[in-house]
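One chain of protein is taken out of this complex; the other chains stay put.
By letter and in written order, the chains are A, B and C; residue numbering begins at 1 in each of them.
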Amino acid sequence: MHLNRFDDLAADVSRGLARRTSRRSFTSKVGVWLFGAVAAPLLLPVARGRAEDRYAGEEGDPRSCDYWRYCATNGYLCECCGGSANECPPGTTMSALSWIGTCRNPADGKNYLISYNDCCGTAQCNRCSCSRHESETPVYRAGTANDIHWCSANESTAINCTVAVVLGAAEDEV
Amino acid sequence: MHLNRFDDLAADVSRGLARRTSRRSFTSKVGVWLFGAVAAPLLLPVARGRAEDRYAGEEGDPRSCDYWRYCATNGYLCECCGGSANECPPGTTMSALSWIGTCRNPADGKNYLISYNDCCGTAQCNRCSCSRHESETPVYRAGTANDIHWCSANESTAINCTVAVVLGAAEDEV
Amino acid sequence: MPHSISFALSVLGLMLGVLLSHVGHADIAAEPLNRNRPLDPAGAHWAWYLDFNVDDIANSRFVLFDADTARMKGSLGSGAFPTMHASPDGRFYYVAESWLRGPRRIREDFVTIYDASSLQIDGIIELPGARRALMSPRDRTVLTADGSLLLVFNFTPSTSLTVIDLASRTIKGDVPTPGCSLAYPTSSRGVSMICGDGSLLTIHFGSDGTVLAQHRSKPFFNPDKDPLIENGVSLEGVWYFTTYGGQAHSVDLRGEEPVFGSPWPLVDQNKKPANFLASIFTMGKAGPWLPGGFQILTVHEPTRRLYALTHPITWSEGKGDHVFPGAEVWVYDIDEQKRIDRIKLRDVGISIHVTPDESPLLLVGAVDIETEEFRLEVYDAESGDFLRELEEPGEVMFHFQGVSGR
Partner (left out) sequence: MPHSISFALSVLGLMLGVLLSHVGHADIAAEPLNRNRPLDPAGAHWAWYLDFNVDDIANSRFVLFDADTARMKGSLGSGAFPTMHASPDGRFYYVAESWLRGPRRIREDFVTIYDASSLQIDGIIELPGARRALMSPRDRTVLTADGSLLLVFNFTPSTSLTVIDLASRTIKGDVPTPGCSLAYPTSSRGVSMICGDGSLLTIHFGSDGTVLAQHRSKPFFNPDKDPLIENGVSLEGVWYFTTYGGQAHSVDLRGEEPVFGSPWPLVDQNKKPANFLASIFTMGKAGPWLPGGFQILTVHEPTRRLYALTHPITWSEGKGDHVFPGAEVWVYDIDEQKRIDRIKLRDVGISIHVTPDESPLLLVGAVDIETEEFRLEVYDAESGDFLRELEEPGEVMFHFQGVSGR
């Protein structure tokens, strides 16, 4: 019989998520990549660096995968890599290509178009891995697909991390 | 005061070692690399593949870091990578250079000279990492140093895994 | 130090002669250097998996293993974003890969050809222009059904196919495919590609690699409302896909033009529970499930069964279900279009594969969510019983494929 382990697994999932709330390093490459979306509601609220410090009109922690701008990102957060939510780290170059997400800013209730650009030119940062898939599409809809190596059109194809740049407000339900 | 965490640490070490005895995958890249020598006595005896199957006059498990031939190895065990304790996996080439260890065979109580050769030509195996340092020297005594990338003289410098080839018995206390 | 350091030479060239003069009587004879273990003939339960190194995406590898013994049989380092095909005669593996040179990752693209019996390199074809698509879906290269052509999907982000003749190992040219991506083998020497409007572009090639015919279908799914997940499987030339919402689509690619079957639901189309925490306690007992993962579907030809990786929508809250790992593998009779079994997984799964033989095994790439270690688990594909696991499989198993093809 193979129908008997389900309750254990469910318990494991909730335990796994709970651990994530108390130990940041557990939200490592695998954790957020697989569970970013689920962990997000449980991770709030957390007392770390807050967006108000540097990003007017926003709330939340730009070093956390649950930060609103990251709803369709896929990569390492530049905030953890020497850059910021919308600036590349020193020594890197922002990718010429990007993909676009539509994320809701909880501070004003509006949807914004976010450009996710990889910062190219040096080794993977390997910190604050974050992969979320809200509004994300398969690669045959490339403009909104995050499963593409977007530094591939740069001379240096090395991806250090990924920024989330606000392009502007999205029209509702376009 | 910084003299108060010692007993905890000691407990952690013994607990960590105990875990290693029951869960092989815990003896991964880090575990054996750091603790191979310590874990060895606690890992015995284990009921896995035994050397008698293929290696006459020997005992122990050639897939385990505590196997006698591995006393000065540093790398992934070819037994876990499609090769064997003394044969490279398909598609690889044995390194032209090697380092030498002196290991005691518990089956006959004799010391043997072991040639540790890297198998070069394709990606790291990343299984059964094993790093032991008995009779191992710093790199200024290169012939017995294991902290050297020995595929570096091959055309392909990729290291897949490391074999332990018996060269012959060592004279006692030469 | 337990053993004496019996000599100290700083020039290795001198070493062996000195060593031999020190060798005495022993129970173990001196062993030869420079031996390779030969590759055994492949067993029914051998398979490859792609180990995608997330710590350094420049260097993935394909690993060959025996699911009966949970032993690794060999591996191929394969650069960045590789794909692998076996020639129909079983002699060669074709690996399309990108080499990313140095820390700045200056890119070069290649198809490396391996002798399948020895895993030694048999040839290398250079792909000019650094254009092949660097993305994780595996259907970025296609070996045509007759084994004569390898088609490489390019994304710059303009889309095209590069045509490689495998008999001569030469590049025959490029075909622009505007708006259409990935590629699936069609008829004996053609491919079909998924276009952004939900249609298929089908291209047939001549034996010299030139384009004989092109055909664009009507849209067969709605990419705005319920996108097709590109990760499909083939059963005797008929392809099966699922949408984000769990609608199964069949696409018959055996003829000149694709023939689309009527969609049917893999999962119940219920509403999702009101909130996440409440739903945890009802998991598995109620509430809708959705397909998700990296290799979501697999088929078993002798029994005509379809296997799908599924999770309760309550786990993902409806966010990114298409890549969310699975709690169970649901088993369907593909002709009756109904579920006939559910297999609970020990750990959450991201990739599934069923071996093609009469006593099939279900291979699962999984994640232990406590330790976050990746696992390669082997189940009996019929009873669903967990059998064994391959230890230390690597970083991320993106997909499995059989020794003789997919």
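In this section, contacts are C-beta pairs under 8 Å (C-beta built on N, C-alpha and C of every residue); 3 or more make two chains touch, one makes a residue touch a chain.
Only a predicted model underlies this, so the values are computations on that prediction, with no experimental measurement involved.
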{"item": "Displayed chains contacted by the hidden chain, counting the whole assembly", "value": "A, B, C"}
{"item": "Sole contact to the chain not displayed, among A:Cys65, A:Cys88 or A:Cys151", "value": "A:Cys88"}
{"item": "Candidates C:Thr141, C:Thr159 or C:Thr314 - the one touching the absent chain", "value": "C:Thr159"}
{"item": "Per the touch definition above, residue among B:Met94, B:Ala123 or B:Val165 touching the missing chain", "value": "B:Ala123"}
{"item": "Contacting the left-out chain in the complete assembly, out of C:Asp224, C:Glu256 or C:Asp385", "value": "C:Asp224"}
{"item": "Chain C residues that touch the omitted chain in the full complex", "value": "1-2, 5, 8-13, 53, 55-56, 58-59, 61, 76-79, 97, 99, 101-105, 108, 110, 112, 121, 157-159, 178-181, 195-196, 223-224, 244, 318-319, 371, 395"}
{"item": "Touch residues of chain B, complete complex, unshown partner", "value": "2-7, 9-10, 12-16, 26, 28-31, 33-38, 40-41, 97, 121-124, 126, 129, 131-134, 136-142, 145, 147-149, 151-153, 155-159"}
{"item": "Hidden partner chain, residues of chain A it touches", "value": "24-25, 28, 55-58, 71, 78, 80-84, 86-94, 97-98, 100-105, 107-108, 110-113, 115, 117, 122-128, 134-135, 137, 140-144, 158, 160, 165-171, 173-174"}
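In this text, only the chains that are shown with their structure count from here on.
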{"item": "Farthest chain relative to chain C (centres taken as mean CA coordinates)", "value": "B"}
{"item": "Separation of mean Cα positions, chain C and chain B [Å, integer]", "value": "32"}
{"item": "Distance between chain centroids, defined by C-alpha means - chain A, chain C (Å)", "value": "25"}
{"item": "Inter-centroid spacing, chain B versus chain A (mean Cα positions, whole Å)", "value": "40"}
{"item": "Overlap residues in chain A, where contacts from two or more other chains coincide", "value": "none"}
